[in-house]
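The following block contains the structure, expressed as structure tokens.
Only one protein chain is missing; all other protein chains are in place.
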Amino acid sequence: MLSFQKLLKGEQISKEDLKKLFNQADIYKDKLANSERIKDLDGKILASLFFEPSTRTRFSFESAMYRLGGNVISLENGASSSIKKGETLDDTGRVIDQYADIIVMRHPQPNSVEEFSKYVNSPVINAGDGENEHPTQSLVDLYTIYSEINTLDNLKIGVLGDLKYGRTVHSLVKILSNYNCSFEFISSEDLKIPNDIKELIERNGNGFNEHEKIDPEVINSLDVLYVTRVQQERFTYYEDYLKNKDLCFLDRKHISDPNKLIILHPLPRVDEMDRSIDNLPCAKHFDQVKYSIPIRMSLLYLLASQN
Amino acid sequence: MLSFQKLLKGEQISKEDLKKLFNQADIYKDKLANSERIKDLDGKILASLFFEPSTRTRFSFESAMYRLGGNVISLENGASSSIKKGETLDDTGRVIDQYADIIVMRHPQPNSVEEFSKYVNSPVINAGDGENEHPTQSLVDLYTIYSEINTLDNLKIGVLGDLKYGRTVHSLVKILSNYNCSFEFISSEDLKIPNDIKELIERNGNGFNEHEKIDPEVINSLDVLYVTRVQQERFTYYEDYLKNKDLCFLDRKHISDPNKLIILHPLPRVDEMDRSIDNLPCAKHFDQVKYSIPIRMSLLYLLASQN
Partner (left out) sequence: MLSFQKLLKGEQISKEDLKKLFNQADIYKDKLANSERIKDLDGKILASLFFEPSTRTRFSFESAMYRLGGNVISLENGASSSIKKGETLDDTGRVIDQYADIIVMRHPQPNSVEEFSKYVNSPVINAGDGENEHPTQSLVDLYTIYSEINTLDNLKIGVLGDLKYGRTVHSLVKILSNYNCSFEFISSEDLKIPNDIKELIERNGNGFNEHEKIDPEVINSLDVLYVTRVQQERFTYYEDYLKNKDLCFLDRKHISDPNKLIILHPLPRVDEMDRSIDNLPCAKHFDQVKYSIPIRMSLLYLLASQN
């Protein structure tokens, strides 16, 4: 039993929830490795509602549902769908609720998934509501760290890139601040981590430092380096974008000991990092995609079976 | 055995067909309520062809197919599909016929589904061909009435809103006129029920009245009130639309005894009715969505298994 039936934001996931989710994910990871046929959600239907396209996230959830023996009704691109025409989100919720046992929804509008979910009896998972939240990306990040380092406790976490707007960064830092982690924030002046997050870290009794450029010594002190994309659309002037992007570019030579840390990235990446890093033992950004299946299976199963 | 193998228009559904469809739907409704796993169409494939998007109808059919243990190949938005480029509907029919055991098709062009179906050996269901027909919406409406009132016979049916263009209204009235029902038509002068339908009612020996505004006493005399949307695109002048819409708006105060009737609406709704009506016992417009699954399961099963 998880503490929530609708997963709308990262803060809902308690330490106890995370433990249950990881335990079940570990079971599925082993079964998948042995090509075991799983039927835990046999006969159940997932509604996969993407009101803006996101093939990566959609495929990850749909693959997870099929691996559980379930079925999927899928809206690939709701932007061109009639479902939006004049209909309010509450009516859409009441309708979709009749077609499925569990619902995953992405929508460009912040808080839309929450509004929708109020009128739904089935479990609902927010797969991204605009700039607001994307809690299962945090689950994937956390499960990757847990799988690779065996713990979330007492880690030193570096976060590089766009710390101001990146919703996945905010969720991740908030959750890890419950695990006695300390943080090294590396970003330009323009993209610094918001004050409310720094205050939360302090309230939880943890430390952090801020850096305006990449320092190999700082990198070498980390357990985890989380790299994010600097997005051009955040800047009025293209030169500002270029300057910020270059400041945050992770070079091969920044990494002195590639066995000492792990590197994560929520993907897609454009040119935030030297591609030769892909071949280092620390590179775990594609393993994250692999871990996304058992952890999303775990979430789907625990939500759909408690209903 | 139904009397048709291709369901193209409401008039094809005989009283005998309706009885068989309702009986099978009742069986499925009970099994779904008990979360029983159904495998009546195990291994069968539904082709779900939407040449214009309609997430609601598509999801209803695809959910029904999965609940029967079958699989679905799905065209979400055929408007952007290559299948239409230069190819005639007969060739499309001959091709799709090879991929599936049963076909559901929506298309913006009137009579396109009938043309397509001539070249198909598998069962075909019209899921809406432009302004022409949408016979399974009528099935859903009728099954809702039957489930809630236990009969279709000798009812007093009110129909409110756009009675001129609404294809679902026309099919519903035609079929119910075989069940000794009488009708109260409530619409503005501009949106009155067509003469051929009034003539059919009279030929079948039933009565009807026409009203140009909502009268609480008329509402109070009804068994069923069917509300439809007044569509802006029907009017040249916006003021005409507003006037018509306001005349047909169903207010909470129009309903003196909310236990005496049931209210239906084919959805989506915009602002045809006071939202507080949702909480009354007479509000069955979202139950219709729920009933859509067992009745569509019944139709899919009876058609696919007789092949």
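Here the chain labels run A and B in written order, and each chain numbers its own residues starting at 1.
What we mean here is this: contacts are C-beta pairs under 8 Å (C-beta built on N, C-alpha and C of every residue); 3 or more make two chains touch, one makes a residue touch a chain.
A quick note: this is a predicted structure, and the numbers were derived from the prediction, not measured.
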Of A:Ser14, A:Ser63, A:Asn111 or A:Asn204, which residue touches the hidden chain? A:Ser63
Based on the whole complex, identify which of B:Asp42, B:Asp215 or B:Asp271 touches the chain you can't see. B:Asp42
With the full complex in mind, choose from B:Leu2, B:Leu68, B:Ala100 or B:Cys248 the residue touching the hidden chain. B:Ala100
Contact partner of the left-out chain, one of A:Ser14, A:Asn77, A:Asn178 or A:Ser305: A:Asn77
Touch list for chain B against the chain that is not drawn: 42-43, 45, 47, 71, 73-78, 80-83, 85-87, 91, 94-96, 98-100
Tell me which stretches of chain A touch the chain missing from the display. 37, 52-56, 58-60, 62-63, 66-67, 69, 72, 74, 76-77, 79-80, 267-270, 286, 289-290, 292-293
